[in-house]
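Heads up, the thing below is written out as structure tokens.
Note that one protein chain of the assembly has been removed; the remaining protein chains are unaltered in position.
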Amino acid sequence: MTTLSDLKISEVKLEGEHVGKWGMVIDQDICTGCQACVAACSMENNIPFVGEEDSGYGRAMHWIRIERFWEGEYPEVKMTNQQPMMCQQCGSAPCEPVCPAFATVHSQAEQLNLQVYNRCVGTRYCANNCPYQVRTFNWRDYQRPEPLPNQFNPDVTVRRRGVMEKCTFCIQRIHKAQDKAKSEGREVADGEFTTACAQACPSNAITFGRIDKEDTLVYQMMHHGQSHGKKHLEELGTLPSITYMNGGGA
Amino acid sequence: MLKKIFDWLMQPLGLIAVGIVFLSVFSVAVYGLSATQQTPEQPIQFPHKTHIGFGIQCLYCHPGAAKGPAAGIPSQAKCWACHNQIEKTQTSVLLAPLKEAVLSGNSIQWVPVAIVPDFVQFNHRPHIAAGKNCEDCHGDMSQVNIAENPQVLNMGFCLNCHIETAGEDEEKLIKLTDCGTCHY
Partner (left out) sequence: MSEQVSRRDFLKLAGLGAATTAVLTGCGPASRYVTREPYQQMPEYNSVGQSTYYATTCRECAAACGLVVRTYQGRAIKVEGNANHPLNLGKTCARGQATLHGLYNPDRVTDPIKKSRGDSAGEIVDWNAAIQAVADALKNNQPDEIAFLLGTSSDHLFDLVTDLANSTGINAPIRFGAMSMFESRATLSKAAENLFGQTGLPWFDVGNADVVFSFGANFLETWLSPLSYTRGFAQMRKATETKLRGRFVQFEARMSATGGKADEWVSLRPGTEALVALAIGRLVAEIRGGSVPRIFSSVEPADAAEQAGVKLEALEHLAEMFANSKAVAIPGGPALGQSNGLAVAEAVLALNALVNNFGKSGGVYLSALAPNQTEYNRPASSQEMQALVEKMKSGAIKVLFVHGVNPVFEIPNSLGFKDALSNVGQVISFATFPDETALEADYVLPDHHGLEGWGYQRVTTGTDLPVLSGAQPVVTPYYNTRSTADVLIAAAQLAGGSFASALPFADEVEFLEKKVSALMSESNGSFSALDSTAFMATFQQFGGWWKNVDSKVTPNAGSVLNKNVKAEVAEFAGEGEFFFVPFMSPTLGEAGANKPWLQELPDPTTTVMWTTWVEINPETAHELHLENDEVVRVISEAGEIEVPVYLYPAIRPDTIAIPFGQGHTAYGRYAENRGANPADLLGKHFNEAGDLAFAGMKVRIEKTGKTKPVSRLESRMGVYGEELGEEH
């Protein structure tokens, strides 16, 4: 098998060099596919609903989706473990180098893949190059009749037509927690805040935190469990920040 | 083809046409810019100068600036706390809207002047904590009556200050020039 180092692509960072900052562990074995995370994400991040027709064309704007696959045929049919899929906040993201407007940039400070809405001109190159298919595009100015806009989160930009968007790891919550911690002269504690999806998840299948610090729950789950889990499409050299587990052994 | 167009443009008629197009675009642009320069009509001709002259601190009326993202506009109850003890409030024409709003319970519709676009997430608190003064961005309010747009709140202004503040500190520079610090 070709390994990463065989590829000799200079842009590809190797696992050893990359740590990342924020990360997630998702236990697919206990995810029930209930969609609470999807709803929570939409409410937190001012995501528009697109209606029946556009969602039929695959234009629904979920930043997180639950994938489920079938295995076998009736009666030996099995629904594989649900797979919540959102932006993997790659350390070496395929979406970033293809953006002609530098709207898809890597945050050096938070080690996240940013989408700068005011720079985005809507070429959709990034979505084409994303192996996880987690970027969604505002095909229209989706209507939210009054008084629905009362629910908007003031900490998140309301996007308009022609702009690409995706999961931000709730960067507004990261900033809020950092700001609060700084005002109190301390570091952000593990578990002090979490993303909207992890906060809602009824089975606690999503855990969020720092993956570059050893004393966090996420780090413990990634490195000290029975299984180290797997990262999706890691072989592409994307260095994702989300680790998927299938219970204890997978 | 291109040469043809160019030749045509270089003849007198062409130059006039170019001039007209340029002038019309330019004048619209200048008009647009001047429109943004106008101090907007406020419901009350609020004199910042007078209030600061009395020695009232900015944070007395805009306490949010020290605590979080928005500095805030004071509630009319706050205005009234002082003004109902001032005799002039009862008679002044300029203060009539305040009196009317308080007595009727209607809200005063202020027009914010120093605002950033929706895609900028600005937080006052860290700026105050970093030792910035209000006038660094908002201009010297002790010299103005009705609040004016200081016309400095663009990205270059923000970034210049961020880079200056970071100085030699690499980590701080990364944080302060990160797109994700303001845009999300």
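In order of appearance the chains are A and B, and numbering begins at 1 in each one.
Everything below uses one rule, namely that a contact is a pair of C-beta atoms (placed from the backbone, for glycine too) under 8 Å apart; a residue touches a chain by one contact, two chains touch by 3 or more.
Source: prediction; values computed, not measured.
Here one chain is not drawn; of A:25, A:66 or A:242, the residue touching it is A:66.
Among B:14, B:63 or B:150, only B:63 touches the chain that is left out of the view.
One of B:58, B:108 or B:158 touches the chain omitted from the figure, and that residue is B:108. In the full complex, chain A touches the omitted chain through residues 27, 29-30, 32-36, 38-40, 42-44, 49-53, 55-57, 60, 62, 65-68, 70, 73-75, 77-79, 82, 118, 145-154, 196, 199-205, 226, 247-248.
Residues of chain B in contact with the chain left out of this view: 25-26, 29-30, 32-33, 35-36, 40, 62-64, 67-78, 101-102, 105-113, 115, 117-118, 124.
Here is the rule we go by: only the chains that are shown with their structure count from here on.
In whole angstrom, the spacing between the mean C-alpha positions of chain A and chain B is 35. Listing the residues of chain A that touch chain B in their complex gives 105, 107-110, 112, 114, 116-118, 154-158, 168, 171-172, 175, 179, 182-183. Considering their complex, residues 69, 117-119, 121, 123, 125-126, 129, 174-175, 178-181, 183-184 of chain B touch chain A.
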